[in-house]
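Below you'll find the structure I mean.
Of the protein chains in this complex, one is absent; all others appear in place.
Take a look at chain A:
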């Protein structure tokens, strides 16, 4: 059982709600020894090239949360114009558009949405974004291939 002593009530509440009412296609479980660290699994959305894949992420709530955004990173390799080689995600709400009205839940939903709607015009991984723009068919093929190779998809 995760020790919740000294943890802000907001984090306790969010953790409980994530367990009680999980978001479809997303699981987020607090680490046993660190209640601010979450093991996240996101299912590749249907109709996207990531469909069938299971993507692991890590999410960390910094000391200043909810005044600053959670830190989230893909652990599973993914071919996506807004995710770089280290798994870092280019998503406005994780940077300058963060608001304390957002939650772990809404962040993960946004990441799920980013998988459905890659945005090559705001790239983090330039070569991937470039391919996405000049040859989308090949980019989608690569994304499906990587999903099969690294995310256990078929």
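Heads up, the rule we're going with is that a residue touches a chain if its C-beta (ideal position, glycine included) is under 8 Å from a C-beta of that chain, and two chains touch if they have at least 3 such contacts; residues count from 1.
The rule is simple: contacts and distances are computed from a predicted model.
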item	value
Listed names "RING-type domain-containing protein", "DDB1- and CUL4-associated factor 13", "Protein FAM114A2" or "Proteasome subunit beta", with the criterion being the UniProt name of the chain not displayed	"RING-type domain-containing protein"
Chain A residues touching the omitted chain (full complex)	3, 6, 8-10, 13-14, 31, 33-34, 36-37, 58, 60, 62, 64, 66-68, 71, 73, 86, 88, 99-101
